[in-house]
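Worksheet: one structure, shown below.
Removed: one protein chain of the complex. Kept in place: all other protein chains.
Letters A, B and C mark the chains in the order given here, with residues in each chain numbered from 1 onward.
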């Protein structure tokens, strides 16, 4: 089976996830510029989540571009990834309603961690489907960045219980690390 | 007529349905981990509905892949299927707001039943459009799993009036039965 | 320019419109079957609007399939059609909140009328772009059904001021008239 419709469906779901978060940005209470001040932290969390969903779309785009064959297992691994991504608006909302306390920041990290694990599983299944000598397998290589991200998310979750803002700093760090698209696949 | 745009439109609608449900997951009231406890049942219903919509997308993907021709009747049969799928977020919301009582669980089953019937009708029309010797007709065969699901949904609806959790167990059973994609079509 | 991306964007917008309406279907207040009774009129209006948006998708699909060239004017005529379709969830919500009184039913008819006019304009521009001897021009012919619909919507709006349910009957009639896809284009 080709990758066309898998890409189209994933594009649809990711497009909705990235846009749904803006529904959380309610019009400020007040009509002056100072009414925007309490919105700023919400806005920053929105930016971070937007960038994370953007990173996933970007890497998903690159990975599927390199894949030629997809199995039924890959379809489910892809849905599994979309499931965790679909929880990002939910955890984003909890973080911004509670102002950087441990539990929501830890859950935010847990959802990022599970999305990273789901992406890792999808990558392994696609490599299995396309063979160890495929362009995809060579492009992904040892996936050091993917493994490092998982370690950093776990560290972030642990840190969140101590100082929530340190966890957020780790999540921002991982985002910066990924913001350059996966040049391995761009050949 | 080709299947391209039918797939694109269905992908769009199913992507929205699967993502809309997360809007029901409101940020918990409270900022500690224990604030997550009352969310757990909602979350489990969300997971079940996500899996159901995922199953439909998967099977729809396989079935349309095998189809070569679609008639005007197939377009309406497809819209009829999307109609019942679009009610899944509504019944999911009713189930999680009422905590496993008969009526919402029965209605949840009824919507699943009608979606299964709509899928069955769409499959018959596509077989008619593509001929009894088409790849699609051979792949679908006698559609034992489809017929069995319909029986199980009816049983689930009946059970829901007695013990709602038994109906949910039946719905979970049907989901597990379908989670393996339709290998008949994957050739 | 080809029609590919115009179709994809229209599919996206129509898919969202058709699915957004279900957000109006709030979980009933109560947990018994009788809690569903007050939902029934809302549900019927939802079904009617779903069918209308489905009709537009179906006919749009057929018309664009027959078109080969699209001009910049066609892009705007298409956006104009999508604009009126995007108001269907809004007027649907007003109708179901007010229980069949004149003003909302008249506005519902007005939005249907404007969508029909916008579709008519789009059809004319596409015929101009593709020439009077194109497959599209022949398929559309004198567009008797399109003209008749416009007359019926005007009649429905007038009737709504007298007896709202008579207007709804007219809208249902037009929907039935269109539910058979445009066989002229299906060759």
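Basically, contacts are C-beta pairs under 8 Å (C-beta built on N, C-alpha and C of every residue); 3 or more make two chains touch, one makes a residue touch a chain.
Note that the coordinates shown come from a computational prediction; the quantities given were computed from them, not determined experimentally.
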Per the touch definition above, residue among A:35, A:151 or A:177 touching the missing chain: A:35
Option from A:12, A:72 or A:89 whose C-beta touches the chain left out: A:12
Where the missing chain touches chain A, by residue: 7-8, 11-12, 14-16, 18-20, 22-23, 25-28, 31-33, 35-36, 47, 50, 54, 57-58, 61, 65, 179-181, 183, 186
Missing-partner contacts on chain C, residue numbers: 1, 5-6, 8-9, 12-13, 15-17, 20, 23, 71-72, 75-76, 79, 82-83, 86-87, 89-90, 93-94, 97-98, 101, 103-104, 106-107
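Definition applied: only the chains that are shown with their structure count from here on.
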Magnitude of the superposing rotation for chain A and chain B (Cα, nearest 5°): 90
Separation of chain A from chain B, taking each centre as the mean of its C-alpha atoms, in whole Å: 26
Rounded Å distance, chain A centre to chain C centre (Cα mean): 37
Residues within chain B bordering two or more other chains: 8, 12, 15-16, 20, 23
